[in-house]
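Okay, so here's the structure we're looking at.
Heads up, one of the protein chains got dropped from this complex, but the rest are sitting where they should.
The block that comes next holds subunit A.
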Amino acid sequence: MAKITFDGIEVEVPDGTTILNAARTIGGSIVPPAMCYYTPLKGSGGKCRACLVRVAAGSAKDPRPMPKLVASCVTPVQDGMVVENTTSQQVLDVRKGIVEMLLINHPLDCPVCDQAGECDLQNFAFEHGVSTTRYEEERRTFEKIDIGPLIQLHMTRCILCYRCVYTADQLTEKRVHGVLGRGDAAEIGTYIENIIDNEFSGNVIDVCPVGALTDKTFRFKQRVWFTKPVNAHRACENPKCCGKVVLWYKGKDVMRVTARKDQYGEVKEWICNTCRFDKKETADWTIEGPAHIDRSSVISANHYELPVLNAQVIADLPESSVRDLEQNPPMRLGN
């Protein structure tokens, strides 16, 4: 076990845990954002640099600070480590810079993008970015590539998090897409237009943090915040499929089916394409009840919850709020 101090809060985690996951055991607003790291996908992380934190003391043995900010999602903790995230102005400034970098070539076509409302980039930019841009040059665009009847690839929106590549690598039998080219010309693609055809291919839609990979059967049908998420399950014939999903209703119609995500937007149990694309009748499913939605606040509009706060971090919290928090402790998020 290693004991670390994260933003002034002490926490003990098993050796080998990453700084990000240690912070997630604390929870709340101190957790660094992550655009590319995805817990179930081995090897993911370290690319988007959104989760950079300052290590003020490397370990109890060697308490020197680390010279550069480190990616908290891939850096393991050391006993006695002191980490600063929201308490370091440097980290907050750099994060602002990362938002800017991710957005300069992003089309910002949120008004017509299916991902709007549940987009990690939108949330990230809203929480950490600035409202103006200094970028005057031409934005990078890509030709659309047809990758089959179920999934739409819109490369211009991609932030190259590599999640879909890892998903295909680790979930499906053979990966037919990957990253081609390099630098800002790098793109997700199938080498010489290929169809991504695999029972689990639909999961790349769920792991995509932006609107680069969207569900063709749901495309332009509905804004996500007008739909109502409901947990449901069915006994799926596919042994690798968990059969546990979220149905997104508009009135009586199931608009789309997705896997269930936790509070960090991560799918822990994958679903097959039959469940996702073919079972769109209420009769196909056993309904469990309304799905919990957080972080992507537009979807849960009108479902106000107490903010998740770490009273220890905010020194001068009004007494009424402290009392309020004690009486109604913030929900431990998750389903």
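Convention: a residue touches a chain if its C-beta (ideal position, glycine included) is under 8 Å from a C-beta of that chain, and two chains touch if they have at least 3 such contacts; residues count from 1.
FYI, contacts and distances are computed from a predicted model.
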item	value
Choices "Peptide/nickel transport system permease protein", "GLPGLI family protein", "ATP synthase gamma chain" or "NADH-quinone oxidoreductase subunit F" - which one is the UniProt name of the chain not shown	"NADH-quinone oxidoreductase subunit F"
Identified contact with the non-displayed chain, of A:Val55, A:Leu69 or A:Cys241	A:Leu69
Touching the absent chain when the full complex is considered, from A:Ile26, A:Ile145, A:Leu160 or A:Ile195	A:Leu160
Residue of A:Ala22, A:Cys48 or A:Ile205 touching the missing chain in the full complex	A:Cys48
Contact footprint on subunit A, counting only the chain that is left out	45-50, 52, 68-69, 71, 74-76, 94, 97-98, 100-102, 104-105, 134-135, 137-138, 140, 159-160, 162, 178-179, 181-186
